[in-house]
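Here the complex is missing one protein chain, while the rest keep their positions.
Labels run A, B and C following the written order; every chain starts at residue 1.
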Amino acid sequence: MTTSTGGHDLDALYQEIILDHYKNPHHAGLRDPYEAEVHHVNPTCGDEVTLRVHLTDGPDGPVVQDVSYDAVGCSISQASTSVMADLVIGKPVEEALAIHQDFLTLMQGKGQVVPDEDVLEDGIAFAGVAKFPARVKCALLSWMAWKDATANVMEESA
Amino acid sequence: MTTSTGGHDLDALYQEIILDHYKNPHHAGLRDPYEAEVHHVNPTCGDEVTLRVHLTDGPDGPVVQDVSYDAVGCSISQASTSVMADLVIGKPVEEALAIHQDFLTLMQGKGQVVPDEDVLEDGIAFAGVAKFPARVKCALLSWMAWKDATANVMEESA
Amino acid sequence: MEGLLPDLEVVRKDFPILSRTLAGGQPLVYLDSANTSQKPQCVIDRMVDHLEHHNANVARAMHQLGAEASEAFEEARDTVASFIGAPSRDEVIFTKNASEALNLVANTLAWAEGDWSSRVGSLGAGDEVLITEMEHHSNIVPWQLLTQRTGATLRWFGLTDGGELDLSDLDSLITERTRVVSLTWVSNMLGTVNPVAEIARRAHEVGALVVVDASQAVPQMPVDVVASGADVLVFTGHKCVGPTGIGVLWGRREVLDQLPPFLGGGEMIETVRMEGSTYAGIPHKFEAGTPPIVEAVGLGAALEYLRDLGMDRVAAHEQAITRYALDGLATVPGLRVMGPTDPAVERGGAISFELDGVHPHDIAQVLDSRGVAVRAGHHCARPAHARFGVQSSTRMSSYLYTTPQEIDALVEALEYTRSYFRLGQ
Partner (left out) sequence: MEGLLPDLEVVRKDFPILSRTLAGGQPLVYLDSANTSQKPQCVIDRMVDHLEHHNANVARAMHQLGAEASEAFEEARDTVASFIGAPSRDEVIFTKNASEALNLVANTLAWAEGDWSSRVGSLGAGDEVLITEMEHHSNIVPWQLLTQRTGATLRWFGLTDGGELDLSDLDSLITERTRVVSLTWVSNMLGTVNPVAEIARRAHEVGALVVVDASQAVPQMPVDVVASGADVLVFTGHKCVGPTGIGVLWGRREVLDQLPPFLGGGEMIETVRMEGSTYAGIPHKFEAGTPPIVEAVGLGAALEYLRDLGMDRVAAHEQAITRYALDGLATVPGLRVMGPTDPAVERGGAISFELDGVHPHDIAQVLDSRGVAVRAGHHCARPAHARFGVQSSTRMSSYLYTTPQEIDALVEALEYTRSYFRLGQ
């Protein structure tokens, strides 16, 4: 019945890449300009993120010009926020949404999904998190916030 | 754990006296005059009784001049109403209340109490009912109604 | 006999209580399943395994036991969702019983806002709530409280002499003023099966919210919430071979999203500040506090058991036994069944009857002395009894473990009752 894993897997969860992003988060802080700001909470533990997105027009549709944030949370949620910002900033929104979907699939795969390093880059370090159901929510918090904020901007401009 | 009893005790429950009162209830019907009327219900089964009391002044305090009633219910509740009316009509309220108490003690005694025939007369036939917890409520319905009605009159006149 | 569950004797072995003997060595003939059903060993075992090996609080716990308990609990939600064909697992709310589920809707509607454009809104004078005369008290009193508190009006469908809904004044009952229609799918007293989809269709034409009490339907027949037409549908665990302490409220997401919170507390929140709080999405919004965890696990096992038997076969068994019982009861002099008796009419397994000259209490007592367990009283359906001019009735109710021999035992015990009370032919 159990799908959670024991001590020997701790290193699978806390990959060096994750701990590095945790100690030195990329793109942290709230910046101007932005078109949407959202606030997401993990009700179980109280982790929170305030996140802003700034989109600009590109040749093939909108582009993620900037993602800035203020987040309180555990190593997994903080590192995930940092990796997410790395992955989506500078990408066309459409491509960024596809990356979001890939990350979601990885996280919900209960450890059975093999991630594509070309797409997810540092994000592949989260493959181990998928084996810890209680932590999946941590890894997804800011991704969900980003998607929400982006959807808000797209709706406004639609 | 069980205190209910099986088929062999059916005759202990349905004493001839009870069946007789059931078939020919004494003092049935609603009559004038009366000082208080109450309506009591057994919420579990829906049995109901409407009951009136008529008290008069006696040398040593009030006397139960009449008890009249309209009752719908099972053999136990109908017979108990009939026996109750027999027992209290004509008695000083104080004595009637003492009889009420004796009947209550018998009913709540789980079959361990030996009734006093001099006091309870036909009421002793209910000794077997005390062994059937689900039926105790039936036997007490009209006794409770009578007590309630009597208390109402006493309060009014106090 | 056609329609009976194959391997009925094997099925009966799944239920430990059925081999119990009563006072005087009488075997148990349990014909009170509409009141509560018996539990198969697999349900009990699953609960024991949970308590002995996986017990922890759910959602809140980050440790292995917590993950196991949460998984077991949420798996039960998946099982319920698939059992009733819920479009989304999030639409399945665990309550303590069917009564709480019905009250949840009625109680929160007192505080709801909106214009009813999507079947939720605020209620006031001029608005109507429509129920039926055959409802269980748990689907009457909540609406009485709601209408008393909001100034809305309570109306109801009457019943025909045959125990069916009197739909002749449908057009005057379902009108533009109707905001809520709440009705039972299968009557727990009369056994009547109501045309819920048809009534839901009519109710939706006027924009009313449709609440279906499926407490007696889910145990007995295949239920698909979407096909039922309901906006909200409730049932209770203990009547479908699950434990007490658990009920289910299914509701369309749009409806549940609009209803204000019911109980406030742990797990139903998003953020709590002393000055005010925001609430979680469904299902958590309606599950304040520690939920009935081991009970959900037990209910999950119960519905798996029913699924494995096959609800079509459970329904066929129920119908076969009910038909056999109606035939048997017809042989008892002075016995009158309330509710549908026409073999052509689909009906549920609850059969309430009167026996001339003996009060239901006395019938139940004599039956009990022979090990036959039935219910006597108004079965929490006093208005339906009043409709038929009786104070109370005797009810037999069968289930998937009931045998024709048990029905024979009932009929014999009724004959014995008549002779015990010296009734002539």
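Criterion: a contact is a pair of C-beta atoms (placed from the backbone, for glycine too) under 8 Å apart; a residue touches a chain by one contact, two chains touch by 3 or more.
The model shown is predicted, which means the values in this text are computed figures rather than measured ones.
Asks: So which of the visible chains would the left-out chain be touching?
Replies: A, B, C
Asks: Using the document's definition of touch, tell me which of C:Leu263, C:Val345 or C:Val390 contacts the absent chain.
Replies: Reading the full complex, the residue touching the unseen chain is C:Leu263.
Asks: Touching the left-out chain: which of C:Ser70, C:Asn107, C:Thr178 or C:Thr322?
Replies: For the chain that is not drawn, the touching residue is C:Asn107.
Asks: Using the document's definition of touch, tell me which of C:Asp127, C:Glu295, C:Glu318 or C:Glu406 contacts the absent chain.
Replies: Once the missing chain is taken into account, the touching residue is C:Glu295.
Asks: List the subunit C residues touching the unshown chain?
Replies: For subunit C, the residues touching the absent chain are 16-17, 20, 22-23, 28, 30, 32, 35-36, 38-39, 43-44, 47-48, 51-57, 60-66, 96-100, 102-103, 106-107, 111, 133, 136-142, 144-145, 148-149, 154, 156, 236, 238, 243-247, 261-269, 271-274, 276-277, 288-295, 361, 364-365, 367-368, 372-377, 379-380, 382-383, 386.
Asks: Contact with the hidden chain only, please: which subunit A residues?
Replies: Missing-chain contacts on subunit A: residues 2, 4-10, 13-14, 19, 44-48, 72-77, 132, 135, 138.
Asks: Please output the residues of subunit B touching the missing chain, sorted low to high.
Replies: 1-4, 6, 41, 43-44, 132-135
Everything below uses one rule, namely that only the chains that are shown with their structure count from here on.
Asks: What whole-Å value do you get for the distance between subunit B and subunit C if each is reduced to the mean of its CA atoms?
Replies: Roughly 37 Å, centre to centre.
Asks: Distance between subunit A and subunit B based on Cα centroids, please, to the nearest Å.
Replies: 76
Asks: Touching two or more other chains, which residues of subunit B qualify?
Replies: Answer for subunit B, listing residues that touch two or more other chains: there are none.
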